[in-house]
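Take this structure, written in structure tokens, and hold onto it; I'll ask about it next.
For this depiction, one protein chain was excluded, whereas all remaining protein chains were kept in their positions.
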Amino acid sequence: MTLFQKLSLCKPTPVSLFIPCLVDAMFPEVGEAMVRVFDRLGIPLLYPEGQTCCGQPAFNSGYRHEATVVARRFIDLFAGAEVIVCPSGSCVAMVRHHYPELFQDDPAMLERAVAIGRKTFEFTEYLVDVLGVTELGAVFPARATYHDSCHLARTLGIREQPRQLLRHVRDLHLVEMASADTCCGFGGTFSVNYPDISLALVDEKIDNILKSGADTVVGCDVSCLMNIRGRMTRRKEAIQVLHIAQVLASAEHA
Amino acid sequence: MNPSSQPPSYNEAARQGLANPCLQRSLHGLQAHYGKGALALWRTLPDPTLRSRVKARRMETLAHLDRVLEQLADGIRARGGQVFFAATAAEANEYVRELARRQGVRRVVKGKSMLSAEIGIDAALAADGIEVVETDLGEYIVQMAGSTASHIIAPCIHMDRQQIGRLFAKHLHIPYTDDPPTLTRAARKALRQHLLTADMGLTGCNFACAETGQITLVSNEGNIRMATTMPRLHVALMGMERIVATLDDQRDLLQLLTQAAALQKLSTYVSCVGGPSPAGDPDGPEEFHLVIIDNGRSRILADPEFREVLACIRCGACLNICPVYGRIGGHAYGSPYSGPIGAVVTPLLAGINRHADLCKGETLCGACRDVCPVANDLPRMLAALRHKLAYGDPGWQVRPQNRLEAIGFKFWQKIVGSRMLYEAFFKFFRALQRPFTGQEEMIGRLPGFDGGWTGGRDLPPLASSSFRERWRQVHSKNRPSCAEKESEEQRHGG
Partner (left out) sequence: MEDNQTLFLNRIRAALGNGDKERIAWEELAAPIDDSAVLQALTSRSREEQLLLLRQLVDMAGPLHLEVHVCASLTEAASSITAIAKDSKPEFSSSKEVVIHDHPLLQALQLESLLTEATISTHLTRNYDPEVRQHTVNASIGITAAAWGIAESATIVQLTRPGQPRSTSLVPSIHIAVLELANLVATLAEAYALIRQEPDLGSLVLISGPSKTADIEGTMVHGAHGPRAMHLIVLTGEPVDDKRA
């Protein structure tokens, strides 16, 4: 941890929580876990309650007009935020990389889009790169493997930070699976429109998880985790599927 | 592209590929070795700026494509070669047919060329009673099987040795064997006669070099060298974008091509030719014809969103890394160009609506962008194609592909545009889902459009309370920072 980072923790910047729609509606415990982690670090939190979605589903399906309307709302909503943290690589990639694309023809909005991208971080990225924290006092006995989600690993280049955090979790033994960064087959509406291909991909992901000998698979994107878990239970496999926030939030008396 | 009778849909063809154990095994092996191998190569390049430099140079060349093509044509003609500029597939085919007629061509030997499949030249020549023999082993095998190539570099990857053994026993009248060296020797013997006695060699062109007035042909088998050395005529088909300005450019691209395609420092053979054989030379050809083809490429060139795709050097690395291609195989793409590059270039050349599944049937995972030797951003272009399909595009003659989906997203925008509506919706579906939640609280079956998910997967239910509800009820209490911000939010959100 750098001196600057240590000083930052003394007077920490308030974090505005950006909770993806899937987390809000289906996996609120992931958001809650992230809150517990930040509380443990003494980070003041804000939650702009008007937030709904970053616009990614529309953008990925080509509906850029709708995505732009939603993006504009997001930018307005988070205008006052100093720092925005989100437990999802794909949402952060949307804001950082695709928001500027949406406002190419609008110089004023483009500037705001670029600015918001600069202050939006993925959860593990914020912990490790900005706060300089890898040791959170987490305890989670498990033999765990980590799944690299596509936007997180390739668009944002975040691969080491989640692994560093997991290595500092007490009683957690981290094992690498084969092809950890191969797509799990979700791809948004792809999973519904091209189900046979999607299933083949998630089956291969699950086979790799099983081969690794892990009893737990951890990831940073609930969309991937929802996909993997959904197939896992259908195959009646007993592997735990968790978001990294849930692992990091756990403690001695969890 | 030349479709035969009604081809299977992308999903149907994908299912066929998924059900082919030989294809699955072969592609798995191919991807584990070549795809991952290429990624590893890029990580250890002595010059880490090579790919982006080469990309920049490709784009610069494309920005002056007319000048570079002009220089090439001058160079070829100075070597005694002939150059024909074909605006369309039909023009290219007509030129070659006319040449064949004039020269009394009865038999043509071919080097592997995706462009030849794109323009359908085999059928055009066959219609004139000309025998066309594929000489690349993989292409020879698929031709024998009455099928088409399923991979840019390894055409018969979808067939196993037993199938090939049976094919050779039937067509080459040899005792059945499934031993690859024996089968290869049989093909070598059979094709040697064709290669030594054919009237015309028909090849593609890996890239042309304007500075030297030559084309570069890359191979491992030696069939392309044979086809361009022994027959008295050589016709090379060239996509207009497959050109570099200088010898140094050619060298950079050559080394990227052989490394990306097969992890080779160089392929076994790299031939550079630009004209007929000199007088006194015992080898052919007496005439060299370079057919430079547009067939829709100038339209791509004109569009800044898609011009980048013309930088592609057809190495096949994206096929070797794509998880979707790796499961469904090349035939699912319904085009000579398969894999991620095929998913972009096929709709642009042959119709975006017609190939809507190619635009949408990927996860946009980005592995292809990582592995591309010239750093092409294929996911960006796929997203751009989806954008055209969403609203239509008169410039590209696209009509909106799915009105229901468009309405769905308009509706979606209204919902996520208002926190109140969003929450109302959430509460409504939470109530509705109760009869569907089963074992472990997961939804096992959901009727209607979501059957695509629950066919193979369970769906987690909507949570008993949303994050926002929990924040309000539990987590926001006793937070000093919240009290100030809350009033600010009330002015924005809602």
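Letters A and B name the chains as they come in the text, with residue numbers starting at 1 for each one.
Please note the rule applied: a residue touches a chain if its C-beta (ideal position, glycine included) is under 8 Å from a C-beta of that chain, and two chains touch if they have at least 3 such contacts.
All values derive from a computational prediction rather than experimental measurement.
The chain we do not see here touches B in the full complex. Listed residues B:A38, B:V54, B:L99 or B:I292: the one in touch with the omitted chain is B:I292.
Within the whole complex, the absent chain has one touching residue among B:P21, B:P175, B:P282 or B:G395, and that is B:P282.
Across B:A100, B:I130, B:M144 or B:A210, the single residue that touches the chain missing here is B:A210. Residue B:T229 is the one among B:N93, B:T203 or B:T229 that touches the chain missing from this view.
Listed residues B:Q16, B:Q103, B:S147 or B:Q255: the one in touch with the omitted chain is B:Q255.
By the touch definition given at the top, subunit B reaches the unshown chain through residues 26, 29-30, 60-61, 63-71, 73, 82-87, 135-138, 141, 154-157, 160-161, 164, 180-181, 183-185, 188-189, 191-192, 195-196, 210-212, 214, 220-223, 225-226, 229-230, 240, 245-248, 251, 254-255, 265-274, 277-283, 292, 294, 298-299, 301-302.
Just so it is clear, only the chains that are shown with their structure count from here on.
Taken in their complex, subunit A has these residues touching subunit B: 14, 19, 21, 23-29, 31-32, 35, 44-53, 55, 57-66, 69-70, 73, 76-77, 79-80, 150-151, 154-155, 182-183, 185-202, 204, 226-227, 229-231, 233-234.
Residues of subunit B touching subunit A in their complex: 10-11, 14-15, 18, 323-324, 327-328, 360-367, 369-370, 383, 385-391, 405-406, 409-410, 412-413, 415-419, 422, 426, 439-440, 442, 444, 449-450, 452-453, 455-463, 465-472, 475-476, 479-482, 485-486, 488-489, 492-494.
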